[in-house]
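Read the structure below first, then the notes.
The complex is shown incomplete by one protein chain, all other protein chains being positioned as in the whole.
Presenting subunit A:
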Amino acid sequence: MNLHGVRAIYRFEMARMWRTLMQSVASPVISTSLYFVVFGSAIGSRMGDIDGISYGAFIIPGLVMLSLLMQSISNASFGIYMPKFSGTIYEVLSAPVSYVEVVLGYVGAAATKSVILGAIILLTARLFVDYHVLHPVWMVAFLVLTSITFSLFGFIIGIWADGFEKLQIVPLMIVTPLVFLGGTFYSIDMLPEIWQTVTLFNPVVYLISGFRWAFYGVSDIHVGISVGMTLVFMMACLTAIWWIFKTGYRLRT
């Protein structure tokens, strides 16, 4: 195991985060704060409780998930796309690192950033809404698991993308709708029956539901299924990455 290599990639990526602190941390915090102000405080005060939770508190897990998914994907995809774009990827390809080590370095750094960001957003939310966490260990577990899974997904996008537009397209066109329709702002029970079924095909539903359960002990879907689905998605990403390195897809000709 080339631990020096993993550490080099990890530190390189983390240094990028500190350099771009404004984009990495400030912008998601600001946009999430706006959601809290608008939906939590302004509109939320006029909404009834959902499952016995005030609306402001109800949307917190979903909003944290939104930032977590977006940031995991954008961090990890950018991290591997940039060397491809600038050509410095030659060095990683010619280095004595296995693909497991490359993934550990890039995805590890991206997931770390997401976890830090998730924590910052939770602290920020505290300024607007009073909430409690019923199962803190599970909450952290979901945070970490989701960060890793979607950083893996972002890594795949970064390798697949051959232009900056493609980097943006997946988070904007796919992830944002999935999060908004995944029960961030409502409970699935509130939907007509047919849409409840359709919603079950949205993987983000399982993440948000599980995460909300960790906070308040209520969920649309059993927490075991949430964990299971997250792991399934993680396995799918790992399989795709394994295939990418095995075939050299868009990395080695």
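Assume contacts are C-beta pairs under 8 Å (C-beta built on N, C-alpha and C of every residue); 3 or more make two chains touch, one makes a residue touch a chain; residues count from 1.
Here, contacts and distances are computed from a predicted model.
Student: Leaving aside the chains on screen, match the unshown one to its UniProt name from "ABC transporter ATP-binding protein", "cysteine desulfurase", "Urease accessory protein UreF" or "Ferredoxin reductase".
Tutor: "ABC transporter ATP-binding protein"
Student: Which of these touches the unseen chain: A:95, A:119 or A:134?
Tutor: A:95
Student: Touching the absent chain: which residues on subunit A qualify?
Tutor: So the residues of subunit A touching the missing chain come out as 2, 4-5, 7-9, 11-12, 15-16, 19, 86-88, 90-98, 248, 252-253.
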